[in-house]
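Removed: one protein chain of the complex. Kept in place: all other protein chains.
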């Protein structure tokens, strides 16, 4: 499903990832942990095709990300959902429009999108605010809109980067439950987090990064 | 020190704060909690003069924020430090330049700024990256640069909005220790957070907001 | 392009949201097209004016003093058969004498010594517009000279040459300056569009992140650019028309050039349409270049 072979990513002043090899099967639930600056976001971005590895190969759904033609990237991305650490919502658009965007891009009919967006917003507890502009919302609200946008599409792979950093404990549990439900439906979930309780609650395979190196890879507690 | 009298703030579609009255003494340590969208950020922004209350009065260091002349706001802000939820760093500038900016604005000499910036960066564990551009750093790194920028100035009031949302448990504890040290020096600390362990470790007065209303105000555990 | 309606809507939403930058774009486009249009107008009218002045060119065909009426009639008929002849009039010997006395009252004494009127009869030929070139007038004059009974053909070679030179001089200048203005117009519009797209870099990155194709992202911007360019062109047209009318009014008020109003012309309908269309194309083209330029770098999507 997702395979990384000896992947390294170097930046001007630091090595974000160093010789990472990992294989994630379809339907797995993987938690990515590690201290600040360990390379978690970089790893997710590589899988998403937003960065190109400096060394090694990445296969996502049997396609080599680094060798993919520019024109094919959009179609790969449509099969994935991405919750970004810095949200990346269109600030001038409403919550509804932001969440509906991945559907519009794929040409889903108006009625279908409306229903799907409604469901996604309800799942993150934001359906009461669907007409608000995202740019002026609170951080927690924006984060939840991001999650809704990532799941609205029933993605095959869900990548989430610190999706509960701005949420209180109650909401965090709810989001964890949501991810578990999505995982139960067969979606591959890859979640980067600092929150130990999220790691415990999700109870998945845990990859621990440290200064760009994969230092441990533990299966879920039985 | 900081006084709010029946403060309300209304936005187009919601009431961010409703009739909040609170008095924070000089040197107090106050924790602001509440679910996502409760109005924590709005409250901090009001104290900082970044928003104007729709009702009520706010006194900060005996100055009425809402009635302050535009030209006086910069001077008030120089006595405060602010860690924003969305960082607001200058992305093209280096870590050092970002943190030094409040000092340059106040005309602190080059040698002095260098020393102070060095100390602040060391306190958040970012001194090894002082020549990196902030725009490309990891979220946790940016958050720590923000904290350094807020404390570099020895502010009289330190406002921090979810300052550990992107940090792992180890770093979170370190930052909490840092805030405690700053508080011990006599700085008024006002900290909005979702993280229960931060609330416990800080052991300060806890204000709990819910849908814009102040629902509880508990003193520190003895 | 699965949802054309959405993309058009999106263009209008963009315009509504980025009102300021759209206004800036329209005004800039309008001004740059105006600069170009103003020059075109100036050029067109000066050329027109030169043409009008050239219409005054007359060729004088002097008849031999001894020529009979029949021969004079023959010359008239042959002249009327010439395509180059626009208006033809005859000045008899007597009329020539009268004119001479009128024009040179002081020199009247000159002719008093002669028993016979020494002045010849003549035909005054006004040349058709399409034959007003220096060369064709010369050829025409040479031909007429061969007619039986024609003594001499005269025309003010200097005046014609000067006018022809002036027109060609202006034409050359027009080409150079027009070219420069065209390049400037395109550069300014392209730059304006590029700047306004920097404002939307984030937006474009986000769209790419959620899997939008290049054409999906670009289409609303291209529509917006076309609308913006067309509005700019139309505004330029209105501006130019305003300046033109103001100019006419001023001329009337000052009374300098009483006949000039009738000569000055504004762009005909086709040219006006062309101006608006070229604005549209400019806007469109600049948008395409800008959006695809911004989308080129893959790594910027982070």
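Here are a few things to note about the model shown:
Letters A, B and C name the chains as they come in the text, with residue numbers starting at 1 for each one.
We adopt the following convention: contacts are C-beta pairs under 8 Å (C-beta built on N, C-alpha and C of every residue); 3 or more make two chains touch, one makes a residue touch a chain.
If you're wondering where the values come from, they're calculated on a predicted model, not measured in any experiment.
Within the full complex, the chain left out of the display is in contact with B, C. Contact with the chain not shown here comes from a single listed residue; of C:40, C:60, C:96 or C:243, that residue is C:243. The omitted chain makes contact with just one of the residues B:18, B:78, B:180 or B:213: B:78.
Residue C:31 is the one among C:31, C:90, C:266 or C:292 that touches the chain missing from this view. Taking the whole complex into account, chain C touches the unshown chain at residues 20-21, 24, 27-28, 31-32, 34-35, 38, 42, 106, 109-111, 113-114, 118, 152, 165, 168-169, 172-173, 176-177, 180-181, 184, 187-188, 191-192, 194-196, 198-199, 243, 246-247, 250, 254, 256-257. Touching residues on chain B toward the chain that is not drawn are 45, 48, 50-52, 70-71, 73-78, 82, 84, 88-90, 92, 101-102, 104-107, 149.
Here is the rule we use: only the chains that are shown with their structure count from here on.
Any chain touching chain A that also touches chain B would appear here, but none does. For the criterion of most C-beta pairs in contact, the winning chain pair is A-B. In this assembly, the chain whose C-alpha centre lies farthest from chain A is C. In this assembly, the C-alpha centroid of chain A lies 29 Å from the C-alpha centroid of chain B. One simple way to say how far apart two chains are is to compare their mean CA positions; for chain A and chain C this gives 62 Å.
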